[in-house]
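For this depiction, one protein chain was excluded, whereas all remaining protein chains were kept in their positions.
This part shows chain A:
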Amino acid sequence: MNKQQSKGTVILKKIGLYALLLVGVLLSMFPFYWMFIGATNPSGEIFSIPPNLTPGDHFMENLQNLNESVGIWRVIFNSVFITLTFTILSVMICSAAGYAFAKYKFKGRDPIFFMLLLAIMIPYHVTLIPLFQLMASLDWLNTYYAVILPNLAYPFAIFLMRQNMRSIPDSLLEASRVDGAGEFRIFFTVVLPTMRPAIAAVAIFLFMFQWNNFLWPLVVLGDSDMHTLPVALSSLVGMSRIDYGQIMMGTTLSTLPIMIFFLILQKQFISGILGGSVKE
């Protein structure tokens, strides 16, 4: 009797828990659903009261209009190319730099690291104009270089990698050295594999940073052929006349890659969080 009751309470508790989670899911899904509704309806529909919650039949039309106004496929290619190149290069540079800061002793290491921390504190807008001037004199305006290169050594990512690299036992590195491995080999075959969760976290962070980056691509990528998604979407917002169908279609398209990227890396990401919880 007693046992049954407690079983009953367990089930009840579970139902309660799932109901609560379901509410959370619905709340977080709704904006995406609304976005999708907006993408499949004509522009004015989004203002109707009561709101229209069923998908409409304007999906293709909105997509066509969007393609006509911003050339969406080229824009998506730009965004994907810039973001992936940036993420891969930046992860390599930042983890190498983090490793050096964590594990090598060299003259001026601490002051350099301190400067790096300062760099995190400099507001972006302060560097905007000097950096723009630099790009202009290098004749890099309207090139992929201008968006990919300046932020490759991303201070916060270096900081994050350095903190993680500190947990690698020195004895492990020493053992590898005794076994005759060179410094590069140690870095690639011993250090990096143990750092996968941290790398995944940093990669997601850098990917999001570059994917959503707006002001910098806006100012350095003038040609509409070079626009990234946020810049192209922003160009759809005029003064008094806005086609919301196109904008919603664009936002829907721009959230997809982030979701895909996160789903791919999520296993690494979560195993990283759990990985530290059991130490044997």
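Operating definition for what follows: a residue touches a chain if its C-beta (ideal position, glycine included) is under 8 Å from a C-beta of that chain, and two chains touch if they have at least 3 such contacts; residues count from 1.
To be clear about the criterion, contacts and distances are computed from a predicted model.
Q: One chain of this complex is missing from the view, so tell me which of "Diacylglycerol kinase", "Fumarate reductase subunit C", "Sugar ABC transporter substrate-binding protein" or "CoA transferase" is its UniProt name.
A: Matching "Diacylglycerol kinase", "Fumarate reductase subunit C", "Sugar ABC transporter substrate-binding protein" or "CoA transferase" to the record, the invisible chain is "Sugar ABC transporter substrate-binding protein".
Q: Thinking of the whole complex, not just what is shown, which of A:194, A:224 or A:268 touches the missing chain?
A: Of these options, the touching residue for the absent chain is A:224.
Q: Tell me which residue among A:27, A:53, A:126 or A:178 touches the hidden chain in the full complex.
A: Hidden-chain contact among the options goes to A:126.
Q: Of the residues in chain A, which ones touch the absent chain?
A: Missing-chain contacts on chain A: residues 43-44, 47-49, 69, 108, 111, 114-115, 118, 121-123, 125-126, 128-129, 132-133, 136-137, 141-142, 215, 218-220, 222-224, 231, 234-243.
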